[in-house]
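Let me begin by presenting the structure, written as structure tokens, before commenting on it.
Here the complex is missing a single protein chain, while all its other protein chains stay put.
In order of appearance the chains are A and B, and numbering begins at 1 in each one.
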Amino acid sequence: MLEIEIDGKAARVPDGSTVMDAAQLLGTYIPHFCYHKKLSIAANCRMCLVQVEKAPKPLPACATPVTNGMKVFTHSALAKKAQAGVLEFLLINHPLDCPVCDQGGECQLQDLAVGYGNGKSRYGEEKHVVVHKNVGPLISMQEMSRCIHCTRCVRFGQEIAGVMELGMTHRSVHSEIMSFVGRSVDSELSGNMIDLCPVGALTSKPFRYSARAWELQRHRSVSPHDSVGANLIVQVKHDKALRVLPRENEAVNECWISDKERFAYTALNSDERLTQPMIKQGGEWREVSWNAALDYVAHGLKDIAKTAGGDALAALAAPNATVEELYLLQKLLRALGSGNIDHRPRQRDFSIDGKRVGTPWLGLTLADLKHRDAVLVVGSFLRKDHPLIAQRLRHAVQKHGAEVSLLSVAVDDPLLKLHAARAVLPSDLANALAAVVKSAALQKGVSVPAGLENVAVDETAERIARSLIAGEKTSILLGNAAQQSADAGHLHALGLQLAALTDATFGFLGEAANSVGAQLAGALPDVVQGGKGNARQMFEQPRHAYLLFGVEPELDCANPQLAVAALQQAKMVALFSAFKHTSALEYADVLLPLAPFTETSGTFINTEGRIQSFAGVARPLGEARPGWKILRVLGNVLNLPGFDYENSEEVLRAAGIQAADAGFATGLDNRLQETEVTVYPKPQPTNALERIADVPIHFTDPIVRRSAPLQATADAALPTARCSAATLAQLGLQAGQNVKLTQGQGSVVLPVAQDEGVPAGGVRVAAGHALTAGLGDMFGSITVERA
Amino acid sequence: MAILGAIHPVLTAGLNGAVDNNSGWQLKDYVARGGYSVLKKILAEKTPPDEIITVIKASVLRGRGGAGFPTGLKWSFMPRSLPGDKYLVCNTDEGEPGTFKDRDLIRYNPHAVIEGMAIGAYAIGATRGYNYIHGEIWELYQRFEAALDEARAAGFIGQNIQGSGFGFELFAHHGYGAYICGEETALLESIEGKKGQPRFKPPFPASFGLYGKPTTINNTETFASIPFILKMGGEAFLNLGKPNNGGTKLFSVSGHVERPGNYEIPLGTPFAKLLEMCGGVRGGRKLKAVIPGGSSAPVLPADVILDATMDYDGISKAGSMLGSGAVIVMDETTCMVKALERLSYFYHEESCGQCTPCREGTGWLYQIVHRIENGAGRPDDLALLGDITANIMGRTVCALGDAAAMPVQSFIKHFRDEFAYHIEHKTCLVPKDVQWAGSGFHKAAEVR
Partner (left out) sequence: MFTTETLQKFAREVAKYPAGQQRSAVMACLALAQEEKGWLAPETIEAVAKYLELPPIAALEVATFYNMYDLKPVGKYKLTVCTNLPCALSGGYHAARYVQDKLGIAFGETTADGKFTLIEGECMGACGDAPVMLVNNRRMCGAMTPEQIDKLLEECK
């Protein structure tokens, strides 16, 4: 520890601290632009110059290491003169356009200029002008003359996003921040650069000119778009969300959010919003009152339950519905005698339903991810499925030398240095993981688990096992593709075995914002012998009535063909949706306008089990209503007991969600009650091509799918059929050709593209996209022929 | 042949007048002049590195690149016993206006630099080195590569040098047009394949240098001096010069003298004597001013410099810096405003753009001086220039800020009347018909 005195206040700081660290500890503000606690030190803006006793010249607080007994003066005449001098330099070429600048009112340069600046500039020369740049639909670089060259955006790309897309070219006053000759900035974390920019050089393109900072009300919220549950500030004007920013929470999202979370709100103000209940009568859609709509649904449900039994009813909810909504939905359904409810539309294998000890979760806290020595990620499109988790792992690799390995169905560059990586066909993923388990047993010198005797151990498996054994803090994480694969149960069991052998934590990279909460709320089917009510069975064995809650089956289900066929034959389909989902107009009978997360209160439980309740930030649009209220009233109309909640907090209490310590849910446990012995290697289907489906980042839920700016990004490019060169050659195809892809009864035509990250025999075709909604299972056999 | 009239030459001994551009530089020539004998002896006798550093310290060799930091002391900072890679880097990125001595060392005596580096590497425990050569002297970059090939073939660099078990790999890296890369940490960034933006210090290269490893960087002339110092002994080298200013030094004399060129003279030689060796002021004109240490050093008026001696302390006493030993001589036909304008333009264009005071301040300085030169000066411009330079000096990441500020301050300090005249009369104090006459070319009217 070192002792330091800043402006007469004493502090003790750890060795290696800088003067800026010490100042922050003491709560002493030192003006700065380039310094950012999450980025490397650049010391280029020179705004933080302070006086240090015995130093002949002012020193930058951000880059000056504390020495024992150091005395620092941040407001002495010398320090003030140095700071004022720097500020004058920053302003000489900075345009005087604060009145029309989007950053106005929340600009660090503006604030400091008011604090230090003279009323009149001494700069009588011409100001330097920098041409604007176009870097895509999200970041505006329209007024680059405002840039003060702090390079925060550049460092963010290099250090946090893991990809350098912006750089500072040229030199001297000609220095410019730009992308490589007119390229767009495509990182899924790019919007954070807007927050980092201390001036109005990088601004939000969708937000531009829509409001002044001081006109906006700031409300806290929680992201519904992935399982991290990033904390948000939603800025609202006239009940309209106009901007979304990260709310700093070091334990959850630090100070970052993904672009999806930042820009998805644009869909909430779109024309596609459903603002009035609607009923289809005689093939015609009519806007009706809530009373009429709920009566219709209640009658339908009651009639069907009476005539065909409760089992003829089924409900499928989105895994990013709130705990309150999910609790009431399952309560309602069960009260009508049906246990057919699920929140896992993309899941294929339900073999371990009923065998879980508790609720599956990440297995460790998000914050702990940064301190891992070794991590194995199984079956994941890591960077796009979980941008902020990928960021934490990137940090672990860059800063702590963590060894992160990936065993998956395709290797997309996660923008972090992988210790080992292997892509196998979905049907082979369990075999590949079994090889790691066996290798771990062999390396530990313990007996090989039963069933693995005949597994061949490959070099990658050995390398992964070695790294998990050697590391002190290690984790095994199953990603979306693992959870959605036909072998999800096997992968779960193998993961547990590997974790036990290597003393690693085991867990899941939760699929959606409330995957954990949905389980705790009971949005799971009754487990009966042979099963019949889960997200797949409810379509395999068609029902008479369906309640679809926040899902769009042709985009959200593991097998859209199956789902749509069942829905088309149903007597009644009621869709609870924030949007006028056009495909549903065909098979649905009732549309109930559901308030999205900004317009309802509710709770999400993130993948680490953190309970995060939030309030609505705006009044529901039109006749849209919070889901918990719709379900409560529906319960009332149905005369069901126990549907008289006054507010969402009561619903949450009724759901029995209990916080253990620090706001984490109880009952989280990834163990299985029993594990049957499975013999590996499992036989591989021969000669069949296998589909490998990711859900592209901007197609994961109904909101992001409708965000115009997100849909204009590179991440929203039209789907292609991607195969390795070997597979292309085997099929006699060339990249760029159109091919006809067929699964079951459906086929689609897409261009084929070469992708060496796809294993041989695999065809990667995205799910969640209208163009591929005609296909079948995300991970199933597929045929490819020239179109 | 550019090395003329040297007295007691050391680095250029045996070269003066003996070679043309294309001979005399090769290994055989250097060996004939006694080259590589020191390296061989050290390796054969396994001289303890500390002994070498002691001799260098005794010689009071001060860094020849500009800062004048004692070389022996710098070498002693290297954590020699620390395991892992350590690097030795030579700075031949000679771009300080007025300086062209290292170019001649590479041209005439490249093996002295190589031998000096090999000895240095042995002394500090480095196993890999780079010589960063100014991009504009491409032909000499190629010559240095050829000399490296010779040295490698003869076993003076590479693995297991002279069977000693000591290995030192040495390569040439060329610049491509950026003055700032002469700054040692910018140079390291440049070798790493980045923009030449200086790093903030601490950490210093001895602890965090090339690729983050301990690194020592010295100037070409510093390295070239090493074999000679070890051959003659530290004391003897020191005695060539004067106390605290050991040895001989190359001075690059340019501007208004009869015979511009490099002159190797003992430190402590009076300026007047150097001027005489150069044949005096061109055309017998009157001396007006001299920048004694490269363009960044404060300019000195004739009467001050004529009383000064050419060594670190002597020039410092006179109010400037010896710097790289680049002596820019200006006669009475020189317009000091125009001269400063050109220098200010240079610093403005060469600022790396990284830190605010330099990026913004150098441009502001240039624009004001440019206005004054072009008859658009304002009454408070000189005060403003003073303020701006004060706001740049000591506030930047590297020394370029100071380098841009010092000429402005010193030109105005010593030639204030000339600047004031420009501002008041919108024209030059030096009559149009004599302006530029010192250049030996045409008339002022022909300068655009």
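Here, a residue touches a chain if its C-beta (ideal position, glycine included) is under 8 Å from a C-beta of that chain, and two chains touch if they have at least 3 such contacts.
Treat the numbers as computed from the prediction; the structure is a model and nothing was measured.
One of B:12, B:262 or B:389 touches the chain omitted from the figure, and that residue is B:262. If you put the hidden chain back, the residue from B:49, B:95 or B:377 that touches it is B:95.
Across B:139, B:235 or B:276, the residue that sits in touch with the chain not pictured is B:139.
For chain A, the residues touching the absent chain in the complete assembly are 163-171, 178-181, 183.
For chain B, the residues in touch with the chain missing from this view are 2, 85, 94-100, 102-103, 128, 130, 134-139, 171, 173-179, 190-196, 211, 252-256, 260-262, 295, 326, 328-330, 334, 339, 342-343, 346, 349-350, 352, 436, 438-442, 446-448.
Convention: only the chains that are shown with their structure count from here on.
A separation of 55 Å divides the Cα centre of chain A from that of chain B.
Chain B meets chain A in the complex at residues 178, 180, 195, 200, 202, 348-357, 359-364, 367-368, 371, 378, 384, 387, 390-391, 394-397.
Of all the residues in chain A, the ones that touch chain B in their complex are 41-47, 49, 56-58, 60, 63, 65, 82, 85-86, 88-90, 92-93, 122-125, 128, 148-149, 168, 170-175.
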